[in-house]
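As you look at this complex, bear in mind that one protein chain is not there, while each of the others sits in place.
And then subunit A:
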Amino acid sequence: MSMLALEDVHTHYGKIEALHGVSVEVNRGEIVSLIGANGAGKTTLLMTVCGSPQATSGRVILEGRDITREPTASIMRSGIAIVPEGRRIFSGLTVEENLHMGGFFNTKAEIRKSQAYVYELFPRLKEREHQRAGTMSGGEQQMLAIGRALMSKPSMIILDEPSLGLAPLVIKQIFEIIGQLRDEGMTVFLVEQNAHQALGLADRGYVLETGRIRLHDTGANLLANPDVQNAYLGG
């Protein structure tokens, strides 16, 4: 049942250890949220899953396959897609070209199909199909980043701070889409500072603090947990 599992993962930047033995499990078809303060190691954890930097010890397992030592390029082609922090769309390319980059390793027919699916999910992108991606608003760029990740037809999608720098209304819209993806059978691993929204949506949640998992529970329980409320939800 486990889609992605990290087992006692340690990650170093040079001599500095950023993750001190982290274990996380994401089951098929659920939304798992990882919350934590700045510098807790959230992004490091995601980067370790992607193999850049690789874990110094411990194992990363994707659908039963050990990917700890695999190169980034081959991990990213094996049914997992990431929406990187800060969107990172190709601003000089058009919306359509951005989407095609997402389906780089698929056939043309598959690309057409997933493109239609993405446009259905985000009608705004269809309107801006031939526009340079960099000229769009932040929210539209985030939609594009998610759409681009979906183009490779992944079975699991990782989102790194999708609410970063967006207006509350747009955040709500994005989270609705994430919920919709789960309902369609997608596995979602959500990394957020916006703890309230992330935990509200999640089936389960992890709290990461200075490179260690502090708490692990269902999303609703974490929301109700007084420690979490004090630290992340502003009391």
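In the analysis below, a residue touches a chain if its C-beta (ideal position, glycine included) is under 8 Å from a C-beta of that chain, and two chains touch if they have at least 3 such contacts; residues count from 1.
Rule of thumb we're sticking to: contacts and distances are computed from a predicted model.
S.K.: Quick one: find the hidden chain's UniProt protein name among "High-affinity branched-chain amino acid ABC transporter permease LivM", "Nitrate reductase", "ATP-binding cassette domain-containing protein" or "Acyl-CoA dehydrogenase".
M.R.: Matching the unshown chain against "High-affinity branched-chain amino acid ABC transporter permease LivM", "Nitrate reductase", "ATP-binding cassette domain-containing protein" or "Acyl-CoA dehydrogenase" yields "High-affinity branched-chain amino acid ABC transporter permease LivM".
S.K.: Among the options A:27, A:131 or A:229, which residue touches the chain absent from this view?
M.R.: Residue touching the absent chain, from the options given: A:131.
S.K.: For the chain that's not shown, point to the residue among A:37, A:101 or A:164 touching it.
M.R.: The single option touching the absent chain is A:101.
S.K.: Please pick, from A:34, A:62 or A:89, the residue that touches the omitted chain in the full complex.
M.R.: Touching the chain that is not displayed is residue A:89.
S.K.: Given the full complex, what residues of subunit A touch the hidden partner chain?
M.R.: Contacting residues on subunit A, toward the hidden partner: 50, 52, 71-77, 81-82, 84, 88-94, 97, 100-102, 104-105, 130-132, 148-149, 152.
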